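The structure follows.
Omission of a single protein chain aside, the complex is shown with its protein chains in their original locations.
Right, chain A next:
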Amino acid sequence: MSQTPLLSLRNLRTMFTGENGEVVAVDNVSFDVNAGEIVGVVGESGSGKSVTALSIMGLLPKTGARISGGEILFRGRDLLKLSSREMRGLRGREIGMIFQEPMSSLNPVFPIGDQIVETIIAHERIGHRAASARAADLLNRVGISSPARRMLDYPHQLSGGMRQRVMIAIALACSPKLLLADEPTTALDVTIQAQLLDLLRDIQDETGMAIVLITHNMGVIAECADRVVVMYAGRVAEEAPVDRIFDAPNHPYTVGLLGSTPDITRDERRLWTIPGSLPRIEAPPSGCRFAPRCQLAIADCERGQPQAVQIGAAHWAACLRTQDASSLGRKT
């Protein structure tokens, strides 16, 4: 694919100022999202997935967080250089976002219809009537029946799945080119998860919108994503097309992540776990951040951050021992 990507992160670095000085939450993260593609970003809690999304949106907390380096190119423009006014015009209109908690992402004191209408009116010169009609269409499209009546409901009258559908409708209100979905299904039960993922896929098929799907759930990735970015402790560990991630992972962390996902085709009593936990962000290991937990770590791993190695078409892994990692994958 030689087209210019819709979104392109280049060495993004986001820092937080804590009590003990600055910590790097997202370190040197680069990846592309092409138009019409679903990119899964996967990693443990605290791996920097959500901070990456908020960096793209320019919604990092005003105090204590800053982007200290890199570029976020969206359709060729560096979002980090836009004024806050320009960013505001972009949010919702060109880049939509849905959040993890459908319970709290809707304003409790307004009927949901008003909330969709407001978003449309904020971005487009359109009358209230036309906006209402479009809001009803949107609700219909995200699978809410009798939308005209539902528009009068307050968020607390809807179930979690319905609320997330409403959030999707709001995110879609101005047909954005890119949708950032930050753990959109984590708070929902499994059947609703599946419905919503189907919905996202359908909408993506219809509109050709690109989706960045942030999750810690490998099943969600397998279901939806075209390409996968695996993050660990603020860095990209591995990036590959979805089938390569599942069939031939080349980073020991990806292998561990896959091994710790239950799989009914495998015949084993206990799930594999990765020993240890995420390194403390205030004091990251000097070399590869995964080294302290890695079965394959060698002395070199602690010497410097491993560079991303190209393994195949659109497949990179930031590991010195990619070859051994792939064989490790076959064993577990």
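Here is the rule we use: contacts are C-beta pairs under 8 Å (C-beta built on N, C-alpha and C of every residue); 3 or more make two chains touch, one makes a residue touch a chain; residues count from 1.
Here, contacts and distances are computed from a predicted model.
K.L.:
I want to check something: the complex is missing a chain, and I'd like its UniProt protein name from "Na(+)-translocating NADH-quinone reductase subunit D", "ABC transporter permease", "Nitrogen regulatory protein P-II" or "Iminophenyl-pyruvate dimer synthase domain-containing protein".
P.N.:
The correct option from "Na(+)-translocating NADH-quinone reductase subunit D", "ABC transporter permease", "Nitrogen regulatory protein P-II" or "Iminophenyl-pyruvate dimer synthase domain-containing protein" is "ABC transporter permease", the UniProt name of the unshown chain.
K.L.:
Touching the absent chain in the whole complex: find that residue among A:38, A:79, A:151 or A:325.
P.N.:
Of the candidates A:38, A:79, A:151 or A:325, A:151 is in touch with the missing chain.
K.L.:
For the chain left off this view, which of A:5, A:46, A:70 or A:96 is in contact with it?
P.N.:
From the options A:5, A:46, A:70 or A:96, the contact with the absent chain belongs to A:96.
K.L.:
Mind pulling the chain A residues that touch the left-out chain?
P.N.:
57, 59, 62-63, 88-93, 96-97, 99, 101, 104-111, 113-114, 117-119, 122-123, 128-129, 132-133, 135-136, 146-149, 151-152, 154, 156-157, 167, 170-171, 173
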